[in-house]
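Missing here is one protein chain; the remaining ones are kept as they sit in the complex.
Up next is subunit A:
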Amino acid sequence: MKQILLITDGCSNVGQSPVMTASLARQEGITVNVIGIVDYGTIGELGSLEIREIAKAGGGMSQLSGTEKLAQTMQMMTRKTVVQTIQQAVNRELKHILGKTSVEDLPPDKRSEVVEVVDELTETTPLEIALLIDASASMKPKLAAVEEAIRDLMISLNAREGMSRLAVFHFPGRHGGEDAVLDQGWTSDLSGVRSLFQHMAMRGATPTGPAILKVIDFFRYGTINGNQTRPEDNDEREGMLGDYVV
């Protein structure tokens, strides 16, 4: 299961529409969640509208949060999204078999059995989360809190039975053509990582749309520089199957 978690505090202003690229991600089987940080002042009418739209197009959820609640919000969203994705799949099956539309329509006894299966899958499904952090100038004072929240998310992910890993990006890069920068490739252990965000150049531009495209590329090819890289996916898939066998 693949998720993008976008953390931002404002509106995009460069490149493709992030709503469009989020929709593209969804078609690739990647759910897009968005957290809008609202520490100082507001995120603005336009900003919060965009956040909602991106999440909607990306099949995920959106929420405004202060930095002090960030870790909590991230974990809640991640977990809910996993449950929801599984629930959607289960609902499709139910419709197929029973003609019912959702788990909620089942009588309590039957619901109980279905939820048992959903819980089991929630715990064991392999999970990949790409965190995409807005590093435009206004986000600078919040980055320490963001990093802390990411580390906390890793603790929770590691407690799952299924394979879980995350990757961290920030955007924009140092020069105009660089839409997103990979700070940390797929990992399940951040304890050795001293500092997630280094060499940050805070620029005013917020190319949210193009940055999402870069992350989609990364899910596809394992790199953000096009498709010229090694297919390391194969052995990984075997690992995923192993998780199901339990």
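As a convention for this text, contacts are C-beta pairs under 8 Å (C-beta built on N, C-alpha and C of every residue); 3 or more make two chains touch, one makes a residue touch a chain; residues count from 1.
We take it that contacts and distances are computed from a predicted model.
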Among "Iron-sulfur cluster binding protein", "Urea transport system permease protein", "PepSY-associated TM helix domain-containing protein" or "Serine/threonine protein kinase", UniProt-listed name of the chain not shown: "Serine/threonine protein kinase"
Absent-chain contact - pick from A:156, A:184 or A:223: A:156
Option touching the unshown chain, where A:148, A:178 or A:217 are the choices: A:148
Sole contact to the chain not displayed, among A:14, A:76, A:163 or A:193: A:76
Given A:26, A:111 or A:220, the one touching the chain that is not displayed: A:111
Residues of subunit A (touch criterion as defined above) contacting the omitted chain: 61-64, 72, 75-76, 79-80, 83, 87, 103-104, 107-108, 111-112, 115-116, 118-119, 123, 148, 151-152, 155-156, 158-161
